[in-house]
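Dropping a structure here in structure tokens format, bear with me for questions.
With one protein chain removed, the remaining protein chains of the complex are shown where they sit.
All chains are identified by letter, namely A and B, in their written order; residue positions are counted from 1 within each chain.
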């Protein structure tokens, strides 16, 4: 859990942007109800509800349905009171001015029509830092044209080109002063651009890139989000089932190295990613207990604090606090998820706790 | 497959430099025919023929045979019409002016004697970016002294020092405006310089370095080539056999993450690396079929194109095109390999296909 949770050692009330789940939904599909998946994302309930819903105007929507997709987004978003964040993905490409021009028009329309009913836009296929600066300018211009307050619409980028990976450190440093919010991995384009090959055991994992993305996000108070897992189903002896193991393995790998969230293509994936990027009931109970014990020892003035046989220094304390702050952030937008997962008493203690080290 | 295949989304006739195999051959060995291995490389046929032949004046040729090695290269290269590229490796070292001076003399001689009968020179043990710039200057000076056209002789460097790894991104950016062509990994020197140790399970893999090399090559239109595998043979119950599994495992690992080619020390290694860095017959047939189906759907104007149950967007399309463009590039220099591996009809369709997305 990256953004704003770790760098201020004593603040207890920072607002954390939570994105356990980055769920894309095609903005238009060739069906009677072209907005079928978009509608379904906007009305999802319980653990199927993503933290971020990403209406997809790029690769998820066919070339001849782009304008219908844009209309769907502009029509449906205002009709639904979505508790998470809305982040449309527009068209873009670092090496194609035509795609960038379409992206700028989409951003203009979205901001003019929806204003702050959306939280930001997701820009794919960015190149080097200068290209991300172009995307920042496109958002700033559209914001100004739409009469919105400066900085009210944020930007997230998909890291899926060799140039963006090469400039990752420099791109992430834009986070300090700008509307940049999340770095999202795009493995399909990335693998194609590097010429990576599936020789029978799947796409490469790109461990180096993911570790760097987790680090640069943390170093610049950004979120880091993993890439889509498109092997949705698998067949066993003639029966096709949802590939729950494959997706959970990927999401757990992402959670281990500190990615804040995972990409979801499907409601069942959203359930899983929401759960994995959330402390377990046991973790919450354990860390609430540890912070309470630490606070008591601190109040009693005993200096060296040992809890469960382990001396608590600031480094270990940070881990306990991460758990509690993540739960608080989820509770603010998805209380139905926190109350379902956690015992009432523990949740209340987590919400009331003093989590400062000194 | 990196160089020039991925950044122009619609061109169908870019010239791709192919280097599936970077085969070094000692320029002189202590035998009756001191040019034995060099001659054998220049006359290799079928799948034993490498894309790049690298007459080695550096570590492969003993100290007291350097000048004989240089003579061998100057004598033999003009006598053979080698269909691939010729890239002599000269002496160099970022921390030893003596080696650099010998390298400069070798480059001068090679360019004066052979001109554009060679395609470039390979410079080992480069350090930080400034040292690579020294090597670029050495080539430019020799080119000018030999009366060759500016830019006619290229440069590839071996990444085998901590300083070159540290500056990898900055070195690769020289690719944009210069004669820099390939980044080649040198694991023996690199491991020695870092003090890495073989504790019974072989040299470290340096996964981070290889992933970065693949990325920086793609970001700057360079080629990325893996390092040599010197465990050529293995013994089993008293019988010594060619270590086909060990080498293929390494080459497949390199191909997966998008390295364009592998280092070969031996004709059987060349056969294997040529094959692994080449689409299989099944891959070519599948991707030709997919592009044909895409082109038909595009012509029929049906916008959303679904092939074999998968919606084709630009990202997936790039993967199909990579396959076809790699085969075309190999066919230009090694038609005996493409006609041996692929069915005539499929190969012809691959050569004629329109591979533009829009």
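As a convention for this text, a residue touches a chain if its C-beta (ideal position, glycine included) is under 8 Å from a C-beta of that chain, and two chains touch if they have at least 3 such contacts.
The shown structure was predicted, so the numbers you read here are calculated from the model rather than taken from an experiment.
Q: Based on the whole complex, identify which of B:19, B:44 or B:65 touches the chain you can't see.
A: Spelled out, the listed residue whose C-beta touches the missing chain is B:65.
Q: For a quick check of understanding: of A:103, A:208 or A:228, which residue touches the chain that isn't displayed?
A: A:208
Q: Pick out which of B:71, B:113, B:133 or B:189 touches the chain that's been left out of the picture.
A: Only one listed residue reaches the unshown chain, and that is B:189.
Q: To test your reading of the contact rule: which positions on subunit B touch the chain that is missing from view?
A: 30, 58-60, 62-65, 93, 95-96, 160-163, 165-166, 186, 188-189, 191-199, 204, 206-209
Q: Provide the residue numbers of subunit A that touch the chain removed from this figure.
A: Residues of subunit A in contact with the hidden chain: 1-2, 5-9, 169, 172, 207-208, 211-212, 214-219, 252, 255-258, 260, 301-305, 311, 313-316, 318-319, 322.
One rule holds for everything that comes next: only the chains that are shown with their structure count from here on.
Q: For the sequence-identical pair subunit A and subunit B, what is the superposition rotation angle on Cα atoms, to the nearest 5 degrees?
A: 120
Q: Hey, how far is the Cα centre of subunit A from the one of subunit B, in Å?
A: Here subunit A and subunit B have centroids separated by 39 Å.
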